[in-house]
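Left out: one protein chain. Kept in place: all the others.
Now for chain A:
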Amino acid sequence: MVEPTLVLYGALYEKAVEALEETLRETGARYALLVDRKGFVLAHKEALWAPKPPPLDSLATLAAGNAAATQALAKLLGEVRFQEILHQGERIGLYMDEAGDHALLLLVFDESAPLGKVKLYGKRAAEALARLVEEAIANPPKLNLDTEYREGAKALLDELFGN
């Protein structure tokens, strides 16, 4: 059964954004994203002081691809998975942790953020977000998508691709 990805919205979305906001405050990171394993952005937050982030779709897709590859690598080595991934450049670092089975937390930080805090609060945020994602999966919102939606989407397809 193929399901479209319907991302968090409503109260769960608000809670996820709050958690990301809090994590930014506690860690001093630039950007925080909750991304699903398919590479779709579920929620994101940028620190006000931080420069404009790179395209988030690209960030999310590459991170999800990276996490998938790393997990396959872990399996090859006899582990179920590596829990957290840390990429550290000269100035910018990327912290990735699992938010449950279906999502990932990404934190982008620079040298102004202490790594210990990033890891400590990143781990906590990942656990809190995992619970939100579980809740969203357990209680999928009523979509009420019907013929009207399909007709509307078809019209947009015609507009974009021509008849």
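Everything that follows uses one rule, which is that a residue touches a chain if its C-beta (ideal position, glycine included) is under 8 Å from a C-beta of that chain, and two chains touch if they have at least 3 such contacts; residues count from 1.
Going forward, contacts and distances are computed from a predicted model.
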Original post:
Which listed name, "3-methyl-2-oxobutanoate dehydrogenase (2-methylpropanoyl-transferring)", "Putative GTPase", "Electron transfer flavoprotein alpha subunit" or "Sulfurtransferase TusE", is the one UniProt assigns to the chain that has been left out?
Top reply: "Putative GTPase"
**OP:** For the chain that got dropped from the picture, name the residues of chain A it touches.
**Re:** 1-2, 4-9, 13-14, 17, 36-44, 46, 52-53, 55-58, 61-62, 65, 68-69, 72, 143-146, 148-150, 152-154, 156-157, 159-162
